[in-house]
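Removed from the display is one protein chain of the complex; every other protein chain stays in position.
Presenting subunit A:
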Amino acid sequence: MPNPVPLYLPGDSVVHRLGAGTKLLVLLTAGVALALWRSPWQVGVALALVLFGYAVARLPLRTLLRQVVSLAWIAVPLLVIQWIFASWEIGVGVVGSFVTLVLLAGLVTLTTRTTAMIDVVVRAAGWLRRLGVDPERVGLMLALGIRSVHVVLGLAEEVREAQYARGLRASPRAFAVPLIVRSLRHADRLGEALTARGVDD
């Protein structure tokens, strides 16, 4: 199953050495910029810059291709719909900016340790302390979000195998119900483990 949230790949490239805060700021700025400017050539330039970033970071080509493939199931239908109901320029702009931003986010997570990102989020959320919010918890939510994607993908794979073993090949309900139940059970056990590790204290 394609992995929508690629994990950190160790390296010593310029992109790896950039601070987590800088990379998250670039991601935020790119998000705002691509919401404002999304003509085909503007998106093309942005996409080329992101691909250049992958090259500079010396990330394996298959890592990039895996992400592109995992995006195709949503990007292609979206492009077709936009093309039919709007125009090809709008289609390329919308889908191109979406793909560019997801790949840029992938570049950030592939070259930045989760703990470094959490440190940035905890620092940025420091002002929330005045409102009674623990910034460490905000950072923990980010970490759990990233980790949970892989857990749920693993559970989905197990449910699909169990479904096939019982001959239920195309039953959305037979897939969704156990997946939801198992995900909730996992959340329950994770909560208990977090309490045991003193996160609640």
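As a working rule, contacts are C-beta pairs under 8 Å (C-beta built on N, C-alpha and C of every residue); 3 or more make two chains touch, one makes a residue touch a chain; residues count from 1.
The rule we apply is simple: contacts and distances are computed from a predicted model.
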Suppose you had to identify the omitted chain by its UniProt name; would it be "Sulphur transport domain-containing protein", "Dihydroorotate dehydrogenase electron transfer subunit", "Cobalt ABC transporter ATP-binding protein" or "Cytochrome c oxidase subunit 1"?
"Cobalt ABC transporter ATP-binding protein"
Across the whole complex, the chain not displayed is touched by subunit A residues 7-10, 113-115, 136, 140, 143-144, 146-147, 150-151, 154, 186, 189-190, 192-199, 201
